[in-house]
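For this view, one protein chain was removed and the others were kept in their places.
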Amino acid sequence: MDRADIVKALRGPGQWGHKYSLWAVYFCTGCGIIEIPPVITSRWDAERFGVLPMATPRQANLFMITGYVSVKTLRAIVRTYEQMSAPKYTVAFGSCPVNGGMYWDSYNTIKRIDKYIPIDGWIAGCMPRPEAIFIAVTKLWHMIDVGAATGWKRYQENYDHYKSNQDQVLGTFQERDEPQGGTVPVGECTPGTGLSG
Amino acid sequence: MGSEEQLKGKVEDRFESARATIQRKQRLLITLDRDALASLLLFLKSEGLAHLAAISCVDWLEQGTFQLTYHVASYSEGIHAMVEVNVPREKPKFISIVPIYKHAQTYEREIWEMFGVEFEGNARLVPFLLDRWQNTPPMRKDFDTRQYVHETFGVEERRQKTEEV
Partner (left out) sequence: MRELELYFGPQHPGMVGNFSITLKVEGDRVVEATSNPGFLHRGFEKLMEYRSWTQNFPLVCRLNVMDPDPYEMVYAMGVEELAGIEVPPRARYIRTIVLELSRIASHLFWAWGYANMLGFDTLGQWSMGDRDYILDLFELLTGGRVYHIYIWPGGVRRDLPQGFEERTLQTLEELAGRLPDYDDVFFENRIFVSRARGTGKVDRDTALALGATGPVLRAAGLKYDTRKTEPYAAYQDLEFQVPTRQQGDSYCRAMVIREEIQESIAIVRQCFEQMPEGPAFHRPPNPFKWKIPPGETYVRIEGARGETGAYLVSDGGNKPYRIHFRSPSYPHGILLLEELLKGASIADVGHIMMSLNIAAPEIDR
């Protein structure tokens, strides 16, 4: 068997493993968080879809941006996203990350999360129902199967574009990662380079 | 005589510039010169209004003043008094009432951040809700949030239609 064939043969089970164990990083970004506890508890039970909440971004591969994103949160979101290892998938939950939503004229929320980190799927609504999350997860499975969930690749390839958008809102690089009020200086932050799928 | 009337009488007797109105049951509205605010709040606290519910600020752009409203209430009688003073808009500086109500610190901090009013005596006038904000304090009436959004976040282009996969 050719070496390339071996990789191709392993890719199938690899995809199967990815899609049926999407672990969502536990980050309550906005008001959409109210529908996440019902989803991960007994009534809606996301675990039968393989979706579990994961404490650390280092071991998670699904990032749900639940609700609106303020400038302060965007700083934390970029950092969390870059800490996750590839392949990783992001889903924007709610109308606010899509186009600003209800807070389209707010001076403190960003209008399109798409400009700052890549998004693989959107769930519109205010508040979307828990079933909508499951529809999004099953659609994401299909996208993983056909190789269309490539947000993380887009981020690596177009890093300059994303970074310039982030800098425009978040400020200069030295200040980027330092939470205001903290005294520990933080070093360089490199884009996530995980294993490619 | 109900306790609102009693309180109104006492306040107007003791404080020359104070005008007290009974808006309705359990609601008193007191306006006075800002020099007398600290002693009025101490007096009200001694009369049982020991709960500082909030401190609000209203920007009267045309009149050129910031109105500071101190909401104090009594736990036992249920009277809620709104004490209002005006601070000039060009020189928005006032005293801090943290020595009277300890948690006024947070309300004053927010008014400092959102309106730009300085409170002398508040040790914690540091950024609170906003992140590295360089512009005019956003709650002021001369700050247009829609224009700011237009400038900072850019004009929205129409999204490309995403492919069905």
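To keep things simple, chains are lettered A and B as they appear, and every chain counts its residues starting from 1.
Operating definition for what follows: a residue touches a chain if its C-beta (ideal position, glycine included) is under 8 Å from a C-beta of that chain, and two chains touch if they have at least 3 such contacts.
Please read these numbers as outputs of a predicted model, since none were measured by experiment.
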item	value
Contacting the left-out chain in the complete assembly, out of A:Pro53, A:Pro97, A:Pro118 or A:Gly151	A:Pro53
Hidden partner chain, touching residue among B:Leu32, B:Leu49 or B:Met82	B:Met82
Where the missing chain touches chain B, by residue	23, 26-27, 29, 50-54, 56-59, 69, 71, 75, 78, 80, 82, 101-103, 105-106, 127-131, 138-139, 145-146
Where the unshown chain meets chain A, residue by residue	25-31, 33-35, 37-38, 41-44, 53, 55, 57, 68, 70, 72-73, 76, 80, 102-103, 105-109, 126-127, 129, 179-184
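FYI, only the chains that are shown with their structure count from here on.
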item	value
Distance from chain B to chain A - Cα centre to Cα centre, in angstrom	39
Residues on chain A engaged by chain B in the complex (per definition of touch)	70-72, 75, 99, 104-108, 110-112, 142-143, 146, 148, 168-169, 171, 175, 180-181
In the complex, chain B residues that touch chain A	126-127, 130-132, 138, 143, 145-146, 148-149, 152-153, 156, 163, 165
